[in-house]
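Missing here: one protein chain of the complex. Every other protein chain is in place.
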């Protein structure tokens, strides 16, 4: 059977990444408390392709992933990436897992517990022999507008906002820790389950603590910058403005500290 | 050249709808003030197919649409639908155009003018010789929580919410009229362009006028029910809760008035 | 603390559904082989609201769901729905769980096993004391165009297509059974992991078995109609046409058999 992939391409050009996107698989990931959390990942996996091969062997990329999904630990993505370099005789490798991650959260007054969903993405790259591991988190929060509060006789508009935080790590840091830090930089965290006493608590806390997207971005940058586990970061805060049909956003990265 | 579509199907079953989805085309639609508004539509067009034909002729469906996009008037969809019945020798026809529609809106205090975008969908059906024409509008508004206001010492959480209103008409009614009615049933309309004086105005208005999604749904149902142009309606209000990572919604239809 | 929800609404109108959308939670569901499958659901839960209450108690809706997610069995949604009627003193209840469901599938020649993801939705309703339970499945398949094959000297365009099958059940039927039936009505099933021998197999099978979306719709309707577990159905087949930038679709429901 002919192996078209192993023939010469028309143009002898090396490709940055060749692989698959949008592969949906069940995974289990080790939590901060060492329990396994079951979730569903949208996976991308690719390697570079040199100028002498027409195509890659896509099925090998999938086989490299399949055996590792049952328990994602700190070294799992690194191991997959290193294995890919050998298996596909490639120079560079790229893997990402994008999944909802759940944290049990207590409501502020009645202490009711319910899971909150956060979008998480793990990205491992080997590029020219350099390894880099990134965590990307999308964290819903509430922002209450400082301008609206200051200029109005009463009230202040608030809305759901999202923090997109991407960190390249020096060493492992738990999602739980990053999420807790991020939630405390906005007007209030958000929750899945709230009783009226909790709602009163959050309403007043947000009013006492108004934040522009600019404030949340600076507050969080200041905190992330302190963490020794983090090599570099980019972050963006986007609010679903309740007075507009468009969003407001602010972004900053670790270069602001150079 | 063989016409496979005209051969007998394996199973002699009639099909409800056969056609195309997700066709993107530029259109122009006549506004309330008779000016043409240029926009982009996502179009679906289909007819029924009887039990003696294996397939439809998709290109005819597209040709029926292409010639009509330059000026969408009150009778345009009806004409396309009737033309489809003849051209495809079909019993039933179905057409929908889904597009953003813009209305110039003045801010409440400084009177600054800027367009606001609304999702609109026109749906025309001929089914067993009965014609029906529906307008579906998605209208962004602000809701401010009456419970949060009542129980808190100060402040009240607010958020962007969306009204989904679908009306089957007896006679034409302008989008502009339906949108204005809908916007006045929530805590506040939203705007594209606001100066600080406007923001103060909206903040205070929303605080003075708290609404649950349930309130907005009832307020709007009450108003739509009065309109002689409307034969029947369904509506749903969904708020992007600022204290949660999920949405709250309420729905009602014209059967509540029977 | 004031209970605003229990006050009278401005307009004494009953609401069809009041509840929450877009609640993301981990669930576990019992498979055909009785093993538990862990997945992530997008949940909607609502009840009707009578004309004498301004608002519902959203937190009770969530509490009704939270305790049931660890093991979704045949009666779980029914139990949640019945519990909601009591807990919220409501006449009607509505619950849906939308989640990816995985089936281990063998490739046709090399018998390599890998999970394929299918979108599934369970919907339970109690409406005017009538109960109805629906399963909705989105099943990816391949269609190869009979017209293209018939008129061309060689080749025939093919593409990924999706079957959307919604059945209201008389009694439980396994997803696995419905999915297998559906996959056999198209030109070929699709797979996660394929070796070249498998690819040859599928390519030739699809060419031997060309199907319009119309054919797939009729083939599947014919099969579903025979199942005693099914009370009624609607189905639609949509292909991501490889020669167009729009999709082709065909739909049919159980009324074609009346």
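The chains carry the letters A, B and C, assigned in the order they are written, with residues numbered from 1 in each.
Here, contacts are C-beta pairs under 8 Å (C-beta built on N, C-alpha and C of every residue); 3 or more make two chains touch, one makes a residue touch a chain.
Note that the structure is a prediction, hence the values are computed from the model and not measured.
**Student:** Out of C:157, C:174 or C:225, which is the one that touches the chain we can't see?
**Tutor:** C:157
**Student:** Just to verify: which one of C:18, C:144 or C:182 makes contact with the chain not shown?
**Tutor:** C:144
**Student:** Just the residue numbers, please: which parts of subunit B touch the chain that's not shown?
**Tutor:** Its contact residues with the unshown chain are 1, 3, 23-26, 28, 37-40, 59, 62-63, 66, 100, 102, 112, 114-115, 117, 192-197, 200.
**Student:** Determine and list the subunit C residues touching the chain excluded from the picture.
**Tutor:** 116-117, 140, 142, 144-145, 147-148, 151-160, 188, 190-192, 194, 196, 199-200, 202-204, 206-207, 240-246
**Student:** Can you list, in ascending order, the subunit A residues touching the missing chain?
**Tutor:** So the residues of subunit A touching the missing chain come out as 1-2, 4-5, 9-11, 13-24, 46, 49, 54-56, 58, 146-147, 150-151, 212-215, 217-219, 221-222, 236, 238, 244-253, 256-257.
Here is the rule we go by: only the chains that are shown with their structure count from here on.
**Student:** Of the chains shown, whose Cα mean is nearest the mean of all protein Cα atoms?
**Tutor:** Here the chain at the core of the arrangement is C.
**Student:** Using mean CA coordinates as chain centres, what's the gap between subunit B and subunit C in Å?
**Tutor:** Subunit B and subunit C have C-alpha centres separated by 25 Å.
**Student:** List, in ascending order, every residue of subunit A touching at least 2 other chains.
**Tutor:** 117, 192, 194, 196, 200 - these are the residues of subunit A that touch more than one other chain.
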